[in-house]
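Below is one structure, written out as structure tokens, with a few remarks after it.
One chain of protein is taken out of this complex; the other chains stay put.
Now for subunit A:
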Amino acid sequence: MNNLQSVWSKRFIHYMNEVQKYMKYVFTGHLAIVMVFVIGSVGYQYSEWLKVVDHDFPAVWLIAIIIGLVLGFSRPVTLLKEPDQVYLLPVESKMFVYFKKALNWTFWSQIGLVAVVYLVSIPLLNAVTDLSTSEIWIGLLLIILLKYCNVQIEFNYRYSNRGNHVLIDRIARILLSILAVQTVLTTGFLVGLIYVILLVAYNFSLKKKVREQPIPYEHFVKLEQNRMMGFYRFANYFTDVPHLRGSIRRRSWLNSVYNFVPFNKRNTQSYLVFRTFVRTDDHFYLWVRLTAITAIIAFFVNIPIVTWIVAAALSFATTIQLKYALLSSSEFRMDMLFPVEENQRNKGVHKLIRLFMIVQAIIVMLCSIGQPLFFVSALVILIISEITFKVSKNPTPVY
């Protein structure tokens, strides 16, 4: 028994370290700055809107639906790993100790999101309904109860159905949760509690099925792998995650780009670099994202100097990140043996970045066309990109 508890603790510490390692990049990356601005402006507009919101506005239904949807996604965080299917088999009957810890963590790590959603909607409730303060806080209490039920049920459902037909269960829980929140905010806590009791009964019937079955390791391990993959992909927007292979897409609508690289020994590395950039999601979406941010700011912010500064900063970010992504190498690649000039890859990457920064400049220029001196932002992007590429150090090859 103690053993399984320590297995959980060890996994948990390792998991938290992994998450922290990448989260610090997330909170220092360029998107974090954009997020601050976005949250700030959305918050401001929300408070302005509250001043004029209509009393007929269906606030309770809206809040209930949003919270119901958030509650519906209560994926268990089990931290199970592939070898567990073999090594934990002998302790199968004692695994409830492990899962209890896992579900506790699932509950506490996910309660924050739904609580924040509710807290943010409190000013709206105050503006539109006549609910008293205590009634509003009782709403929060019910949401916590609902979250607990949702976590337990989703786990037991996945367990007893071995991961099949998850959507049916999710829809049922979402509907019950929406009705519960709606009722508690209109009719009162005790009536709302009926839905909680329904959920508890549902959970009880699932638990009976769980007891008759072996642990569906395959499903839980897959779920866990997908979750971590999702996290790594997210972290990969901000920093380089070493064990993440970017997914590949053909994007054949961009095939004409390859015409810039004719069949010739001098173009060997360009041939490779152009395809690597276009088809690797990580590289391509990095460019798309940074181009989109500059374009949106150029379009909405009608202060030329702000556009220029943003264009310069993001031109620098695009160039330097693409340069490092395409020039650094931690693995052996066959082109390292090619009988071609040593700096051919560098030239190829430069050619590619120049081409795509011209496209970025054109897009941004079109978006700022209403401003005076609209062409300056395009010039800024091109000049900063060229300087960045020339002045920045080349990554040293590991291999």
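Points worth noting:
Everything below uses one rule, namely that a residue touches a chain if its C-beta (ideal position, glycine included) is under 8 Å from a C-beta of that chain, and two chains touch if they have at least 3 such contacts; residues count from 1.
Keep this in mind: contacts and distances are computed from a predicted model.
The UniProt record for the undisplayed chain lists the protein name "ABC transporter ATP-binding protein", from the options "L-threonylcarbamoyladenylate synthase", "ABC transporter ATP-binding protein", "Iron uptake system component EfeO" or "Cytochrome c oxidase subunit 1".
The chain omitted from view is touched by exactly one of A:N17, A:N264 or A:S330, namely A:N264.
Across the entire complex, the residue among A:I296, A:V340, A:L355 or A:L382 in touch with the chain not shown is A:V340. Among A:T106, A:N236 or A:T280, the one in contact with the hidden chain is A:T280.
Against the chain not displayed here, subunit A makes contact via residues 245, 248, 250, 263-265, 267-268, 271-272, 275-276, 279-280, 331-340, 342, 399.
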